[in-house]
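Excluded from the complex is one protein chain; the other protein chains are retained at their positions.
Up next is chain A:
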């Protein structure tokens, strides 16, 4: 177990700055997920923590000890790579024991530790095989086993499940959740899969273009995103955004298909409102407080139905998530309503001005 503290971490490759000042604390035994669009610097940050790349500026401490210049193996960190990076010429057992061999651990102890980890991961019958004789899921277990054997203070995972097919991914996700409970070790986990992040993490760090957009528990990010980026990034299908037109009287704003009442006295002029698909509903046209539009497309997932509604006088489509199988007629005119409690208001700069505050719908 260890506490990890990053302050003002920057990383440049030549002239391009990839990380632009990261401040972050990961507590003892915490499971933290890094999420963000591809190329935002998640892997780069993980490599800095591991010690594979040099930190350009800023400080990094593990348990209060500055580790900027400590080599990877001395940091007590083990990393699981996206491609698994197993040594192809070594047996599974030798792969798992490589770090211990380098550290000069006695042969007997290496054997014992490798066998113990292998048993837990159910790869103990493959110890003599070469990586190429294993399936993708088994290779993934070996990669995790190689990290476990070292008994590190911190585990790092870089999109460990992204190469697995969907069903295996779910299985391994549960495996990792169990490992987290069993070991209680501090873990940092990079993923672009929301479900992985939401289900595994105690804390999610949303990164964008080399900066931290928001840090918080999965539900905090979902319920009270601090800006438009986080609001759009967390949640699937993503949040619907509606551009506000010119302000009218008493906080009334025109939007496509109707108008809304936005609370007054916000820190800045509201520019957009956002509502998640699961908080929208289709209502009869004669309902007074609703937006108007046409159902242009439907998707039937069995458990859910997604209705895509093009609002009156606009090209924008709203995604409405209806639970269960719903026989929505395509090309039908419909009303769209939402619970004002569930709407978010954003300023022109993307900052959240109000979350979970009443945004009332006006009659069209």
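Simple rule for what comes next: a contact is a pair of C-beta atoms (placed from the backbone, for glycine too) under 8 Å apart; a residue touches a chain by one contact, two chains touch by 3 or more; residues count from 1.
In this text, contacts and distances are computed from a predicted model.
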As a check of understanding, state which of "Maltose/maltodextrin transport system permease protein MalG", "MucB/RseB N-terminal domain-containing protein", "CheR family methyltransferase" or "3-isopropylmalate dehydratase large subunit" is the UniProt name of the chain not shown.
"Maltose/maltodextrin transport system permease protein MalG"
Residue, one of A:24, A:45, A:118 or A:134, that touches the chain absent here
A:134
Touch with the missing chain holds, among A:4, A:32, A:50 or A:161, for A:50
Per the definition of touch given earlier, which of A:64, A:88 or A:265 contacts the omitted chain?
A:88
Since one chain has been left out of the picture, which residues of chain A touch it in the full complex?
47, 50-52, 71-74, 77-79, 81-89, 98-99, 102-103, 130-134, 136, 139, 146, 150, 163
